[in-house]
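Let me give you the structure first, and then I'll get to my questions.
Left out: one protein chain. Kept in place: all the others.
Letters are used for the chains, namely A, B and C, taken in the order the chains are written, and counting of residues starts over at 1 for each.
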Amino acid sequence: MLLDTVIFYICAIFAVGGAVMMILQRNPVASVMFMIVSLIAQAVLYVQLSALFVGALLIIVYAGAILVLFLFVIMLLNLRGERFEEERPKLGLTTKYGLAIIFFFEIVIIIKQTVFTGSISQSPITVASDFGNVKPVAELLFTKYLFPFELTSILLLVAIVGAVLMAKKENNDKGEQI
Amino acid sequence: MEDRILTLVTFFPLIGAVLLLFVPKERDDSVKSIALIIAFITFLFSLMMYSMFDPVANGMQFEVNIPWISTFGISYHLGIDGISLLLIMLTTILSVIIMISSWNSIKTGVKGYFISMLMLETGMLGVFVSLDLFLFYVFWEAMLIPMYFIIGVWGGPRKIYAAIKFVLFTMFGSLLMLVALLYLMFMYHSFAGEYSFSILDLYKMPIPLGAQTYIFLAFALTFAIKVPIWPFHTWLPDAHVEAPTAGSVILAGVLLKMGTYGFVRICLPMFPEATLQFVPLISILALIGIIYGALVAMVQRDIKSLVAYSSVSHLGFVMLGMMALNVQGLEGSVLQMINHGISTGALFLIVGMLYERRHTRMIADFGGLAKSMPVFSTFFMIASLSSIGLPLTNGFVGEFLILLGVYKANPVYAIIGATGVILAACYMLWMLQRVIFGKITKPENEKLKDLDLREKIILIPLVILIFWIGIYPKPFLERIEPAVKNIVSIVNSSRTASEAGMSKGYKCVGDRCDTHTFTTGGK
Amino acid sequence: MIVPIEHYLILSALLFAIGAGGVIISRNLIIIFMSIELMLNAANLSIIAFSLMHNLMDGHVLVFIVMTVAAAEAAVGLAIIIMVYRKRDTINADKFNLMKR
Partner (left out) sequence: MEYSLYLIPLFPLVGFLINGLFIGKLNKKFVSFIACGAVGLSFFYSAHLFFELLSLPAEARAIEEILFVWIPSGQFNVNIGFLLDPLSIIMVMVVTGVSFLIHIYSIGYMHDDPGFSRYFTYLNLFVFSMLILVLANNYLLMFVGWEGVGLCSYLLIGFWFEKKSASDAGKKAFIVNRIGDFGFLLGLFIIFWQVGSLDFATVFEKAPAMFAVGGTLITAATLLLFLGATGKSAQIPLFVWLPDAMEGPTPVSALIHAATMVTAGVYMIARSNVLYMMAPTTLAVVAIVGMATAFFAGTIALAQNDIKRVLAYSTVSQLGYMFVACGVAAFGAGIFHLMTHSFFKALLFLGSGSVIHAMAGQQDMRYMGGLKKHLPATYWTFMVGTLAIAGIPLFSGFFSKDEILWKAFSSQYGSTWLWVFGVAAAAMTAFYMFRLVYLTFYGEGRMDSHAKEHLHESPKVMTIPLMLLAVLSIVGGYVGIPHVLGGINYFENFLEPVLHAGQNLPVATHVLTSGSYSTGTELLLMASSVILVLLSIILAWYLYRKNTDLSGKLRTSMSGLHKLLLGKYFVDELYGAVIIRPIVNGSLFLWKIVDVFLIDGLINGLAVVIGDISTGLRTVQTGRLRTYATIFLAGVVVLLLFVLLR
């Protein structure tokens, strides 16, 4: 359907544009904003790929929580528009852009060569109507993947403890210089 | 008992080391006593083993073979023949002696020192009892660690340099050995269809000459560094000079023998054709070692490095005798390993006693000690004379048999080698003359205390052994003989086979070779 | 489903490349960090696409877990940034070269 295609391209443009703008900004706040744009566009694409639950998570967790955390830190450190003095980098910017571009094309070629050699992509995929809904995903999570799921909770716990410990202001500053 | 005695002897010191861990480290005296008792009990066990050993039986005795990592055919396979028996006895005796000798000289880190020593003893014994190449390798490497600490922690001023040099030299060799070992393992797999690291199995495997050459070289280099054969010897003087007395004794007495033992146990019987190819090279290097070590020893200023260079010379004799590949040469070579352990061990102990009194080892700082320390001088003289191979001391029997055998193999080698006997007299007597004879020129030397009871107790067993082996070496020789004859016949059969245009392998059918295989299982 | 899966994958590749470029171009630690998040997202996108292609929802679970990891990483990483900033008063990545000895 044409509409799908249009939505895809619009979202793709937003996702890529947001991403590019994000890395080109000097101001980290603006950077975060562009990142949010990119993420929302990606979330739409998720939905388009019938991943409702994950798409929703992307908005809620990423855009809503993680990036806000970034923003929070930027505010906390009052980093707005910090000017970094120019140093002559060892490898020129062109080289770096070049590297990234070559990298992109390599991946594309690989995708072309390996994944889609046949007509799978062309044929419309028929999936169950509740594919990607909360319930089936949750069923998987709590049955087949229960153990990894529980492990993630431990990971988060550890991350919290670690973050708290590290970010805590040391009163007696005996720690080694970083 | 028969099948457990080897395990007992090998691991008893390790048990002792673990035991020592639980002794509080302030209690130096109990640490020392426990270490001594452990070493002594190990010695008693080895005596028991000696008495159980059947001198006439052919093949390995007290064999144990328990699968360890069966996927790769690695097993806990122990067993000894006459050669390893004597080396084990030497190790256990020297271990007791060094425990006593370290009594006063080690002041710091006593606990760590004695634990290292006991671990070292297990490592050394393990090398001599292993019949599994992998196990051999493990013990070979394991023994490096405590020795590294002994030199690096309790050594002299340049101890770090010496310790690192020692470890790097040895490691370099043993890595080559590891590669060769793996190669052998895969080769055995394609030969017999299963993995095995057992030395006795590997004896039976035919190896094409080309591969044999490379594997031989890898093993030979490992052992040559350890022996050390010229020109791989430069780690030795440094290690000896810097190591504490007991470290030097063990280093000279046992560690160097691991190299020559490796040649006898692995290189000769496993790669006979390659050995035959390399006989001229190794013999010439050994000859260079004999002459070179003696000449350089002559101009040393430090007594300890003089003795160290004399070791290079003596080990040259051992290698030369081995390369004669006949009964006399090889028997002399094995006996000379023991002799060198005893007489050089005694010399190092004596130098250590001198160092404890004067805190110097420079020849120029002494002179006239025969006047102030007559007993000391007598022991010094006996040890030196044994080292230069005076008849009725142990050194003579070994050197004579070596030269006799070498003469049979190649008279020119024997003639050149025999000049080493002259040079040995030169450097030893010159040193003796400057140290114990002459007038006392330094006032510090006038009031030196002669040997006390502890020091006499250390030296007397060694002196007894010096004369015992010199006057009645039969018990030792007859135990070595079956093992030596086996090796000689393996090498000789390959010599005749290769002369007839065949290689060792073609004479073997399956895993049964003709007459010259090692029979397994003692009586 | 008219849009071929291939398109999604290429988009994902593009996003990943941009993320990678961001890591090597930017000096700002925070932006570097966000670039890494972007790369994770790009990977997520392709996982979702594959998931649909194979008609398996296991991919969604994987994305879920990746997100959790991303969250944990963000928490710890930001904590590190805060600490570094306290010590050195900057988050210019080029200023941190203690590794050079």
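What we mean here is this: contacts are C-beta pairs under 8 Å (C-beta built on N, C-alpha and C of every residue); 3 or more make two chains touch, one makes a residue touch a chain.
Keep in mind the model is a prediction, meaning the values are calculated, not measured.
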{"item": "Where the missing chain makes contact, among the chains that are shown", "value": "A, B, C"}
{"item": "Residue of B:Gly59, B:Gly316 or B:Pro473 touching the missing chain in the full complex", "value": "B:Pro473"}
{"item": "Of C:Ile5, C:Ala20, C:Met34 or C:Leu78, the residue in touch with the unshown chain", "value": "C:Ala20"}
{"item": "Option touching the unshown chain, where B:Tyr148, B:Phe437 or B:Trp468 are the choices", "value": "B:Phe437"}
{"item": "Touching the absent chain when the full complex is considered, from A:Ile13, A:Ala65, A:Ile102 or A:Ala128", "value": "A:Ile102"}
{"item": "Of B:Leu14, B:Leu135 or B:Val296, the residue in touch with the unshown chain", "value": "B:Val296"}
{"item": "Touch list for chain A against the chain that is not drawn", "value": "89-91, 96, 99-100, 102-103, 106-107, 109-110, 113"}
{"item": "Residues of chain B (touch criterion as defined above) contacting the omitted chain", "value": "231, 234, 237, 292, 295-296, 298-300, 326-328, 331-332, 368, 370-371, 374, 385, 390-392, 396-397, 400-401, 403-404, 407-408, 411, 414-415, 418-419, 421-422, 425-426, 429-430, 433, 436-440, 471-474, 477-478, 481, 485"}
{"item": "Contacts of chain C with the absent chain, listed as residue ranges", "value": "20, 23-25, 27, 32, 93-94, 96-101"}
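In this section, only the chains that are shown with their structure count from here on.
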{"item": "Topology of the chain contact graph, where touching chains are joined (line, ring, star, complete, other)", "value": "other"}
{"item": "Chain pair that, of all pairs, has the most C-beta pairs in contact", "value": "A-C"}
{"item": "Length of the line joining the C-alpha centres of chain A and chain B, rounded to whole Å", "value": "66"}
{"item": "Computed distance of Cα centres, chain C from chain B, in Å", "value": "61"}
{"item": "Multi-partner residues of chain C (at least 2 other chains)", "value": "none"}
{"item": "Contacting residues of chain C [partner chain A, same complex]", "value": "1-11, 13-22, 24-28, 30-31, 33-35, 37-38, 41, 44-45, 48-49, 51-53, 55, 57-58, 60-61, 63-65, 67-76, 78-88, 90-92, 94, 96, 98"}
{"item": "In the complex with chain C, residue positions of chain A that touch it", "value": "1-2, 4-5, 8, 12, 15-16, 19-20, 22-23, 25-26, 28, 31-32, 35, 38-39, 42, 45-46, 48-51, 53-54, 57-58, 61-62, 65-67, 69-70, 73-74, 76-77, 79, 82, 84, 87, 89, 93, 96-97, 99-101, 103-104, 107-108, 111, 115-116, 120-122, 124-125, 127, 131-132, 136-137, 140-141, 144-145, 148-149, 152, 155-156, 158-160, 162-167, 169, 177-178"}
